[in-house]
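I'd like to ask you about the structure that follows.
Left out: one protein chain. Kept in place: all the others.
Going in written order, the chains are labelled A and B, and every chain counts its residues from 1.
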Amino acid sequence: MLAQFGFGVFVLTFLLALFSVGAAVVGYFDKSDRWVEAARRAMLLTFPLITLAVLTLAYLLVTGHYELQYVYSVTSNDMPFYLKITALWGGQAGSLVLWSWLMSAFASAVTLRKWERDRELLPWVIVVTSVTLAFFLSLSILYENPFARWWQTTAGDFVPRMFAPAGAIPLTPTDGQGLNPLLRHPGMIIHPPMLYLGFVAFVIPFAFAIAALVTGRSDDRWIRLTRRWTLVAWLFLSLGLVLGMRWAYDVLGWGGYWAWDPVEIAALMPWLTGTAFLHSVMIQEKRGMFKQWNMLLIILTYALVIFGTFLTRSGVLSSVHAFAESAIGPMFFAFIGITFVTSVALLIYRWKDLRAEVEMHSLFSREALFLLNNLLFMGVLIVCFWGVIFPLISELVTGQKVTVGPPFYLRANGPLFGALMALMGIAPLSAWGRSTYKTLGRALWKPSIPTVIVPVVLAILGVRNWIALVGFTLVAFVIFVTLYEFWRSWRKSILKISRSVQWILLILLILLSIGFVVWIFLDLSNWITPVVCMLLSYFLVAIWLLARHNPRRYGGYLIHLSMVVMAIGILGIEVYQTTTQKTLAVGENIQIAGYTLRYDSLAQFPYTDGRIVTRAVVSVFRGEKFLGELYPRYDYYPSGQPMTIAGVRSTLADDLYVVLVNWENVSAAQAPFKVYHNPLVNWLWIGSLMFIFGFLVAAWPEREEETREGKI
Amino acid sequence: MLQEPNTAPAPKRGVPLWAQILVWIGLLGLLGLLAAGLLKAKNPILAVRSSVPDFTLTLFSDYEYNSASEVKLSDLKGKVVVVNFWASWCQPCRTEAADLETAWRSYEETGQVVFLGVDYVDTEPEARAYMTEFNLSYPNGPDMGARISQIFNRSLGVPETYVVDQQGILRFIQIGPFQSVAEIQAIIDPLLAGR
Partner (left out) sequence: MRTKNIILLTFYFLLFTASLIPDVAVSAQQPTPSDDQVNAIARQLYCPVCENTPLDVCPTTACHQWRELIRQMLAEGKTEAEIKQYFVDYYGARVLSEPPRTGINWLVYVVPPVAFLAGVTLLFRAFQTWKRPAKEPITGADHSSSPGSGHEPAKGSGTAADDEYVARLEEELKKRN
C-alpha cells in the first residue's frame, strides 16, 4: 500500500516537472507572466511531494518491508536503526531518489526568492532544473524503482516489479541481504550524500548560464546570482572526494587513498572543471573577460556531473561494461548527449556576444595567469577523460583490452599539478592589466629567496628524489607567498584596529603563550603537539584580524594553503611509501622503515551483528622502545563478504599500516601480514580540515564597505 | 566597473567556420564512439547463427590433434566443434568436467565431433593437475593472450561452452556448467543429424 503510494507520488512529481517545463517555455515565448508563475509554482510543489516519497521509502526501510526489492537488497534484521536510514542511499535506486530530492530542494530554494530584477532568466532556470529533475525521476519510475516488490512468476522465477506480472504471486522474505559491509564505514555513509550535494548544486549555475545564453545576456548577473551556489557546490564536491579518499584508505586495505580507478576519475572530472570555473568567474566579475570560458566550463561541469553520477555508484560499477549492461546506461548516455549538444549549439550561437569587454595586454598579467590556470585544469581533464575512454576505443578498434592505470595518470598529471602549485604562488602577487616580467619579478623576489633555500636544505638532509625536491619546493613557495601576503596586509590592517582591541589581543596572546609553555613542560617528550597548536592558534587570530576586511581573498589564500598541505601528504605517500609482506609465526617479527612489528596472538569471535571477526594483536617497536599495539583484523559478514580493517598507527610524520592478509592461510600459529609505511600521509587529512576552515572564511558574508571598494 | 578607457575590446567575431566544423565533428564523433562502445559492451557475446571467426589453439605439450600441436578452427569444417572454456581455479567447472569427458568418449570414434578445451587465464601446473584429475583426453590448450575468449564473449566467465556446427556457424551457447552428459548430447545429436 505504502509502496504504491510512494510510486504514485513519484509519477505525480514527474508529471509536475514536465508541466513546469512546458509552462515555462510557453511563458517565455508568450511573454506571459501567468504561465511562468504557474511553472514556478509547479516546481515549488515538487519538493514537498518528493519529500513525502522519500519519507515513505525511509519508513519502509526502517520497518523492514522486505517484500520490496530495494529494502531487501540494502537492509536486514540485524542492522542498527541509523544504518537502515543510511541504506536510503546504499543502493542504486535509493541514491537516484536522493539525487531527485536534492535537485528539487535546490531548484525550489532558487525559485523561492523574489525574481523582480531577473524575471527573464526565470523561465529557463526552471526549464533546465525541471528537465534534470524529470530525467532522474524517469529513471526511478522506469528502471530503478525503489518501490518495486518481489513476485514469484508461474515459471518459478523471482522478479522485482511494480505491478503484478500475469499469474504471479507476491513474495515476502523474512529478512534482507543487508547493506554491503563496505558501506557501513562512517566515511562511506556521508561520502555519497556529500558528492551528490556537490553534483546537484552545480546544476544551479548551469541553469542560470543556459538562461543567460538563451536570453542573450552577456553580463555577469548570472554569475553573481549563483556565486554562493558555486561555492557551496565546490565545497561539497571537494569534501566528497576527500571522504572517498579517506574511506579507501581506511577500509579497502591496500594502503592507498586513490587508485586512478574509472569510478574515482569520474567524480574527479567535474571537480576539475568546477575548480577552473570557480576561479574563472572571478575574472568575468572583475574584468568582464573569460565569458566564453565560463560558459564552456559550466557546460562541461554539468555534463561531467551527469556522467559522474552514474559511474560513482560504489561497489556496483567499476567499468564501462557494467554501465552498458544495466538498462540505465543508454538513457544516461542519451541525456548527456542531448544536453551537451544543445548547450554547445547555444554557446556557438552566442559566442560573439560573449567577447571580452577588455583585452588582455600582457602574458604576465593576472588575467593571463588565470587563463593559464584554466588551461592547466583543462589539461588534467583531457588526460583523465582520455585515459578513461581509451580502453573502450582500443577494444572497439583492435579487439584488445588494455588497462590505463596509475603510471599513466601520475606521469601526465604530475607536471600539470606542479604547474598549478606554482601558479598558486605566483598569481596572488601578480597584477591586473599591463605587467611585464620585470614587474612580476619585482613582486616575486622576496618570497622566492627562502624558497630557493628549501631544495638545498632538503638535499643536504638526504632527499634525492627529484619529484620530492621539486614538489616540496613548490609547496614551500606557496607557503612563503601566502605568509608574505598575510604579513604585508597585517602590517596595514594592524593600524586600523582600535587601541582597546589591540590591548585585548595582546593579553590574549600572552595568556595563550603561557598556557602552551605550561603544556609543553607537562610532557616534554611530546613537545610537537603543543607547539603546532600554538602556532595554529596564533595563525587563527591573525586570520581573524585580516579576514574581517576581505574574507574572500584571505579565505582563498587559506584554501590554497590547505591544498599544498594536502600536497605534502600526497608527495610523502606517493614518493616514499614502502611495503613488506611476510608470514609470521607467533613471536616472530617483521621490519620496515626502522619499525619492528611482532605477531603476538590471534582471536576469532562472533560480533553482535552476525559477523565473524578475526583479529590479530601486533606489537610495534622502534629499536627497543615499545610504541603500542595494533589490531589488524578482517570481518566476515553473514552475506559472505569479507572486510579488511587495517591496524594503523598515525603520527604527523608517518602512518604504520598493518593488514592481516586474509587471502592467504591464517591460523593462530602463523599469519601473513602486509605492512605499509606511509610517510607524511596525515598531512593529507590535516590539509582537508584546513580546507574546511579556509572555506568558512572565504564564504563569510562580506561587509558592505568592502564590496563597494571593489576588492578582489 | 568602468574598464581602462584606452583599450578597444576584441573584435566581435562569431566562431570561425573551421572551428565550428571541428567542434561538431569532434563532438559527434565522440558521442558516436561512446554509443558504439556501449552497444558492443551491451552485447559482448557472439550471436547465435553468426559465423565464428577463425582461431588457432596451441595445445598443451602432452596433447596433440592429428599429430599437430595446434588446432585451427577452419581445419575442423565438416565436424561439430564443442569449445569449452574452463580454469583450474573455477569451482563450477569441476562439476561438468567428468561429463564433458564422458560425452567426448561417446563421440570420439565417429570422428564427427571435436571437443576443444580452452584453459582461460590459468597457470600451467594447476591446469595440468586439473586435466589429470579428470582424465581429459580431448585436445586442451591455454588461451594465449585471452584472444580466443574475446571472440566468443568479451566478458567471459568460466565455465562457458560454445557449440559450432559443421559450417562454422555458432549454434549453441552454454553459460555455466552442464548438469549431465545427456544435456550435452541433446545439443550435439541434432546438429549431427543435420538439423
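Rule of thumb we're sticking to: contacts are C-beta pairs under 8 Å (C-beta built on N, C-alpha and C of every residue); 3 or more make two chains touch, one makes a residue touch a chain.
Since the model is a prediction, treat every value here as computed from it, not as a measurement.
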Specify the residue from the set B:29, B:78, B:92 or B:145 that touches the hidden chain. B:145
Given the contact definition stated above, which residue among A:123, A:379, A:425 or A:447 touches the chain not shown here? A:379
I'm checking contacts with the chain that's been left out. Which of A:8, A:170, A:186 or A:216 qualifies? A:216
Write down which of A:111, A:226 or A:662 is the residue touching the left-out chain. A:662
Residues from chain B at the interface with the omitted partner, ascending: 1-2, 4-8, 10, 87-89, 121-123, 125-126, 142, 144-147
Residue-wise, where is chain A in contact with the chain that is not depicted? 120, 216-219, 253-254, 259, 261-262, 318-319, 357, 359-361, 363, 366, 368, 371, 375, 378-379, 382-383, 386-387, 390, 393-394, 397-398, 400-408, 412, 428-435, 439, 442-443, 488, 550, 553, 579-583, 642, 662-664, 672, 709-712
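What we mean here is this: only the chains that are shown with their structure count from here on.
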Where on chain B does chain A make contact in their complex? 1, 3-4, 7-15, 20, 23, 27-28, 31, 33-42, 44, 146, 150, 154-155
Of all residues in chain A, those that touch chain B in their complex: 286-288, 320-321, 323-325, 329-330, 333, 337, 340-341, 344, 348, 351-352, 355-359, 361, 389, 392-393, 395-396, 399-401, 433, 710
